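A protein chain is absent from this complex, but the other protein chains hold their places.
Naming follows writing order (A, B, C, D and E), and every chain is counted from residue 1.
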Amino acid sequence: MCLAIPAQVVELRDGDNAVVDLAGVRKEISLSLVEGVAVGDYVIVHVGFALNKLDPEEAEQTLKLFAEMGQLTADGDGLTLH
Amino acid sequence: MCLAIPAQVVELRDGDNAVVDLAGVRKEISLSLVEGVAVGDYVIVHVGFALNKLDPEEAEQTLKLFAEMGQLTADGDGLTLH
Amino acid sequence: MTTSRKPYIRPLDLKHGQVDMAHGSGGRAMAQLIDELFARHLGNEYLGQGDDGAVLPLPSEGRLVMATDAHVVSPLFFPGGDIGCLSVHGTVNDVAVMGARPLYLAASFILEEGFQLGDLARIVQSMAAAASAAGVPVVTGDTKVVERGKGDGVFITTTGVGVVPPGRELSGRRARPGDVILVSGTLGDHGMAIMAERESLGFESPIVSDTAALHGLIETLLATGADLRVLRDPTRGGLATTLNEIARQSGVGMMLQEKALPVKPAVNAACELLGLDPLYVANEGKLIAICAAADAETMLTAMRSHPLGVDAAIIGQVHADDHHFVQMTTAFGGRRIVDWLSGEQLPRIC
Amino acid sequence: MTTSRKPYIRPLDLKHGQVDMAHGSGGRAMAQLIDELFARHLGNEYLGQGDDGAVLPLPSEGRLVMATDAHVVSPLFFPGGDIGCLSVHGTVNDVAVMGARPLYLAASFILEEGFQLGDLARIVQSMAAAASAAGVPVVTGDTKVVERGKGDGVFITTTGVGVVPPGRELSGRRARPGDVILVSGTLGDHGMAIMAERESLGFESPIVSDTAALHGLIETLLATGADLRVLRDPTRGGLATTLNEIARQSGVGMMLQEKALPVKPAVNAACELLGLDPLYVANEGKLIAICAAADAETMLTAMRSHPLGVDAAIIGQVHADDHHFVQMTTAFGGRRIVDWLSGEQLPRIC
Amino acid sequence: MKYIDEFRDGDVAQKIAASIRAEADPTRNYHFMEFCGGHTHAISRYGVSDLLPANVRMIHGPGCPVCVLPIGRVDQAIRLALDEGVTLCTYGDCLRVPASDSLSLLKAKAKGGDIRMVYSSADAVTLAQKNPDKQVVFFAIGFETTTPPTAVAIKQAAALGLKNFSVLCCHVLTPSAISSILESPEVRQWGTVPLDGFVGPAHVSTIIGSRPYEFFAEEYRKPVVIAGFEPLDVMQAIRMLIRQVNEGRAEVENEFSRAVDRDGNLKAQALVAEVFEMRKHFEWRGLNVLPYSALRIRGTFAEFDAEKRFPVTYASVADHKACECGAILRGVKRPQDCKIFGTVCTPENSVGSCMVSSEGACAAHYTYGRYKDVA
Partner (left out) sequence: MKYIDEFRDGDVAQKIAASIRAEADPTRNYHFMEFCGGHTHAISRYGVSDLLPANVRMIHGPGCPVCVLPIGRVDQAIRLALDEGVTLCTYGDCLRVPASDSLSLLKAKAKGGDIRMVYSSADAVTLAQKNPDKQVVFFAIGFETTTPPTAVAIKQAAALGLKNFSVLCCHVLTPSAISSILESPEVRQWGTVPLDGFVGPAHVSTIIGSRPYEFFAEEYRKPVVIAGFEPLDVMQAIRMLIRQVNEGRAEVENEFSRAVDRDGNLKAQALVAEVFEMRKHFEWRGLNVLPYSALRIRGTFAEFDAEKRFPVTYASVADHKACECGAILRGVKRPQDCKIFGTVCTPENSVGSCMVSSEGACAAHYTYGRYKDVA
């Protein structure tokens, strides 16, 4: 629904703020909505706020699924199921 | 000292105002500073206010003095003396 | 899947519509503005090319003349004209005073967000009428929109080109001692028409701007074969400032005769009321001509033969003066400098 | 009486001075501004004539090209340039894309009361450097001052003229089915450099405007003798809008290959953050070229041989289409329309 | 760009497409609704539907915050700017939404309203701080993604003691919209809208988690796959939906596990709960008045509520009578079914709200897809 994009935190700043980097473009964002963010983490940025941390392992997992696509059969494939 | 110009009253208006005419240019001015102004009178206009009525007879008199200048000898010439 | 619809564009709302930022975005809204206003009224084969620049035929000989002016007049509509026709006349005149035949105009608009589309349409139509009357087409243009509060309704910059035939030399640098100075008509009409419109003055006046294209008059003068040295339109800063420019360019002095200066009674009256001097008030349809003394009468007769020159007068003469003073013999019998305009022409109370 | 004093004019205060209304009055304050800023930096033999229009030599054959653009950029200074050099490049490019050699520029300034004279000096110097690098002198000009709140620092309208040699025909009307579309380099650099400067975005970015004069690059292309149909600089509205204009003018459709479009990673990133599409972001030093398919590789090689074309790419092809759609095969493998810019390029949150 | 480019890879797309073709049962049709405008945009922008077999059809849902904003809400914002003289701040997307009297915020700005586009709710607070003599109102729209930043702004204004900042709150709730679709007679009774499953929200779900969708899966027996907004995410989600349908499952699956879990962002949820409370009802464009479908500012923060500070009561305004936005938002009609699509209604002169944002079904089809109508 709403435009948001993953970017990497490269600096933590006062006032619950951080600087993220996306291909060389840096922008100060607010961390008010998230907890435990460290430099190096990827966060999902929306209207100047980090909405959430991005989980690198899950991303890896999803990409692996894509890559294996051709060979897949019809089973759960390790997708997270709630 | 201050720029002011004689112009003829061509219309009286509400609120102690009047319209003066100078060679076809008309302008609304205030009559707050003068008394007994009638259409046809000449007034001396300064920053949108009539400062005074102009006395046509005195003006006539002054011009007559100018005109007679060449022939004048050194007497009072009827100049107003206070 | 479904079939294509008939292309349809809701026309611009000239009654209530206003310029918004999209009209300057470069996109479809701007294309529509150009189609429905600019192309529609100003249209000609060159403008119709639709490219970023117009490709134009050129006479085979002569030199090019190029002149540009931004028009920022307020109010936009005034007795005798509006910013539209003014922007055509101003630049046609700057080309024509160089002795050139004006050929083409470029027009660049800076619109303020919120400007009424209906007013813009009136202005463009007036421009079109002026360009067509002058026989000088608008061949290319540009439109920008600035946010409200960063413009003033509309600014129009026009640029004109023309061609001077070989051998013809007119320039502010060519006045020499002995030359005679003429003016084609009454002074200060444009500036006073504008000023009298200012609401705060409470003027009602019969004063009408003189805005006009002068190239016809100039052709008449050139056709006499007289030895013309300088032509110039005394716009901003009025006659006084324009003559000072020429005196500086040519390195000469000038002596004017106040009695000879044509000024309309109403313009004079408005100047008296405001403490202004008509010599410094702008004209938009007047010509200063400087020519050899021997040709002065020929020139005066030629001017007066043209509808735009009926009030023409010989107003002074050029002389040698290292200080480049423009002076005047007053109607009163004295002498004074007629200096450059200093600062703005501000109404004076004292 | 007393003897004359040495003429002396207190120089403009470029450190603290500001533009005031007197600088636009036409009088002595304006003359000083022109002398000390415009004439000083932009000076050349034509501007030095000092008349209302410049008289200029013309090549003996060919057609004239005339183009005009108002420049209203904000901020006035941005990474890679400023409004001064931009106003030179923009118009030089609009003349050059018609296949013409740009010869002369006219420059018209609308200054806002209160604008820093020091900033104006920087801008004029940048203009002068750009004009001199491009070999295109500013031959005439104009200066107006508007009251504070009725302008935005400075607006500059430039008008350029040039000459196209006989037989050379370039126009947005000449694209035909089968032709190949090239672009000379990365897209969106100028617009993103400007947008990234906006304080409210809080961006720090390595993006630099591509503002440049393209006539050198264009000469290189023309020298190949290839069958060039259209040249155009994709400025406002970006590549997408410019191609739509051409498609409309020529009555054709186009198919682009998204994979082939050169976009710098930082520009792409900034677009992602703002929800913008680099196809719609302005360029000021890029060229679209459309040529016969047989000449496409020659053209690409020629482009890449020029410093302004190292990132050149073949990006698509022209086909017949009564709807004049510009379409694109996405890198993802799908197909979409690449429409005209609609409204403004507004950052998107959703 | 890491975590972006990998999810747009055209070669991988071909593989997933092949797998979809392999798994889709050629004897039946699949109709999936992508709830979010973000998905709608991705599908059109990347040409995702060109990679799907003919029997897999995507139906655009109501998850475009601009599209569901009713005329009366934009009217309120315009009145605040023009009549109350406030500095009205809002996101760029809102500026072109059509309102009454042929107005929009963009046109109201041209009329002289002090209307500013901001990139963040925090910018509106800063503006209020810098202009203590101006009343600054933030026109807040959006689903659960955009609500927490508004909550932060209000708390920040309270901490700063600002007397000149308030919010016109039009935040709406995703689950209500989904319910309304599923409860609509077209889906529930008449079956005119065949609906085999949902592609579930991406960024909304980062905040609310995947749990809220479980009710729909269970209650209405519709599969839901939460998916990211990149085109490969969408492809993969479609494949997962096909598989659920084929297997007769109706579960909530999460393709977007790199950013979404079952619980969502608890900190953000707590902030929202502190500042906002449920509205009893709220009118949506196209979906009518829905109970408990939107938020309003709690009494404790009443001074920051523009509806309390200014006399701008909400008045419902009917959409243009030719406009089919309502039916389109419910998935009942397609943009091409609207008689004025592409003629009277275009992105330049949008009649309905679906023609405004590129996430709106009509705008997406007009901008990216209308070549299909003339093929």
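In this section, contacts are C-beta pairs under 8 Å (C-beta built on N, C-alpha and C of every residue); 3 or more make two chains touch, one makes a residue touch a chain.
Being a predicted model, the structure only gives us computed values, none of them experimental.
Novice: Over the full complex, note down every shown chain the hidden chain is touching.
Specialist: Per the contact definition above, the missing chain touches B, C, D.
Novice: Which of these, C:10, C:40 or C:335, touches the one chain of the complex that we don't see?
Specialist: The missing chain is touched by C:335.
Novice: Can you list, in ascending order, the subunit B residues touching the missing chain?
Specialist: 1-6, 8, 22-23, 30, 32-35, 42, 44, 46-49, 51-52, 54-56, 58-59, 61-63, 65-67, 69-70, 72, 74, 79-82
Novice: Since one chain isn't shown, list which residues of subunit C touch it in the complete complex.
Specialist: Interface residues of subunit C facing the absent chain: 200-201, 259, 265, 268-269, 272, 274, 323, 325, 327, 329-337, 339, 342-343, 346-350.
Novice: Identify the residues of subunit D touching the omitted chain, counting contacts across the whole complex.
Specialist: Answer for subunit D: residues 1-10, 13, 16, 18-22, 28-29, 32, 113-114, 148 touch the chain left out.
In this text, only the chains that are shown with their structure count from here on.
Novice: Strictly by the touch rule at the top, which chains does subunit D share as contacts with subunit E?
Specialist: Touching subunit D as well as subunit E, we find A, C.
Novice: By Cα centroids, which chain is closest to the centre of the whole protein?
Specialist: Of the chains present, the most centrally placed is D.
Novice: By mean C-alpha coordinates, which chain is most distant from subunit A?
Specialist: Computed centres place B farthest from subunit A.
Novice: Suppose each chain is reduced to the average of its Cα coordinates; what separation in Å results between subunit C and subunit D?
Specialist: Chain centroid spacing, subunit C to subunit D, equals 28 Å.
Novice: What's the distance between the Cα centroids of subunit B and subunit C, rounded to whole Å?
Specialist: 39
Novice: Would you pick out the residues of subunit C that each touch at least 2 other chains?
Specialist: Counting only residues that touch two or more other chains, subunit C contributes 4, 21-22, 28-29.
Novice: Which parts of subunit E, given as residue numbers and ranges, touch two or more other chains?
Specialist: 1, 4, 9, 37-38, 64-65, 91, 106, 119, 123, 142, 146, 346-348, 359, 374
Novice: What are all the chain pairs that meet the touch criterion?
Specialist: Here the touching chain pairs work out to A-D, A-E, B-C, C-D, C-E, D-E.
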